[in-house]
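One structure below.
As you look at this complex, bear in mind that one protein chain is not there, while each of the others sits in place.
Then we have chain A:
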């Protein structure tokens, strides 16, 4: 201590510098430590910042991967085979499991988007735990704006209920809260932004719909929407497979299923009737006014038939049983009636249908009403569906044969007719082979001088080996329906041409008399018809002007364009043409103007009713019409001189009928010249 002081004393200067050094070293150490501490702090901060950046990135990545994985799972679930419910359930399960949710409930959108209704489709990992809540929820319904599903419906966005205890949704939320389900959310299942369903979830924890979660839910909504889209397409396909595209009515397949079901449901006595409704003359509308007009007519008819059935249903006191209107073919509808109440009223219903169809209101200009032939048949005992449809068809054809716009109920005698027609067809084939047909000729005279025969109408007769001479009305329809008319018609045409050749060859008055031949629609419209006519004229060496071809309005309305072509072709060779049975069918001015005929033949029904002033008026109108179109007029079915005189007075050019001569064998007929 002393020495030191001395040292201090002896060398004060040195001591001072040591002290300063010491101070400096000490302060250097302090600042060094401080600097190190600051550096450490900086390093630590940098580490924490770096960690934060890395962790945030990693967490984000993790969450997005998780969500992608969930989206993938939902997509797989949505696309899994099996029905709509199965796919939806799988999607609910994936979402609940992945997001750790207590339960998920599916709602479909009803009332045109005005409400969401639960469809008893839910998932819960702990169903027994929240049984009451699920029980309440699985059939719940929310109007737009109400509850979570309703809020989703209102704006098509995801919504959350962050605390069910605070929600004002009533029972559901209260129950959710008691079930320990603290929060919930719901989001839309969409097809092209249209909300088609709502998924609702509840969980114990709080769910916050942050933007990434919202984006995920939106994508899930689109993926699950595909399930609905698929289901819709399936329904459309199913509907299309079972419904008629034009009218939306069930088609034949669906109808037969319904009849089958009705037949099975019925006990010993199946109370099933069907009504076949066939629109008369639809082809005419198609041809004259285009297919669009035809389609319109079918749609109108469909609506009217449906309205009739619905109206009838409303008027029924006891609404047991059921009915179904279906479209089974181009112009054919079948109405299924099931149950005592319905089948007893088939007739009355048919009458209502005729009246409803006949209404002119709402139809295209030029169509005054829709006519239909209705056939009714009842399912017999064991229920042969084919037989049922066949019977109704037979009845419908019978109605058509009676002139349409009428109803015929099937009975056993018709079955005989049906059987008879079958046999008839066989016999007709044999008759063509065995040449059992012959032609008769009925004179056509001048109205001004009935003694002058201007020509003959060739009429076919069937010399049946057992039944004797058969009238055309008894076999022509059969020949038409089975296609034999082509052979028969061709034979008639050839025979008539041969007869013309013989008639003209006789010289004298026969040289310029004509023979009129009826040509069936099928025959007239066949591709080879005009060529065949040309060939026969050449082969038989006849003057084309002495061949007159008669077609009915049916031909013209079946295919107006083709009719016109054929008419023009044969008329170019000089063959004359007549429109037969004028006034009975679609007597439309438009086609009369378009088709080149030489003669109109007034139907015999007007002639038979000549006592009626109205018939006279009609005849006068037809004559005037013919004059204006430069056509001559033949009146058919003239039975006495008075009629003839009256027709002449009304302006008819030519007359034909029993009064002027029955159809006779060729030699007898021609001898009358």
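As a working rule, a residue touches a chain if its C-beta (ideal position, glycine included) is under 8 Å from a C-beta of that chain, and two chains touch if they have at least 3 such contacts; residues count from 1.
One rule holds in what follows: contacts and distances are computed from a predicted model.
For the omitted chain of this complex, the UniProt record lists the protein as "Heme NO-binding domain-containing protein", which is one of "Heme NO-binding domain-containing protein", "Septum site-determining protein MinD", "Cell division topological specificity factor MinE" or "ABC transporter permease". Per the touch definition above, the residue from A:62, A:131 or A:658 contacting the chain not shown is A:62. Checked against the hidden chain, the listed residues A:23, A:100 or A:624 yield one contact partner: A:100. By the touch definition given at the top, chain A reaches the unshown chain through residues 47-48, 51-52, 54-55, 58-59, 61-63, 66, 100, 162-163, 180, 182-183, 204-206, 208.
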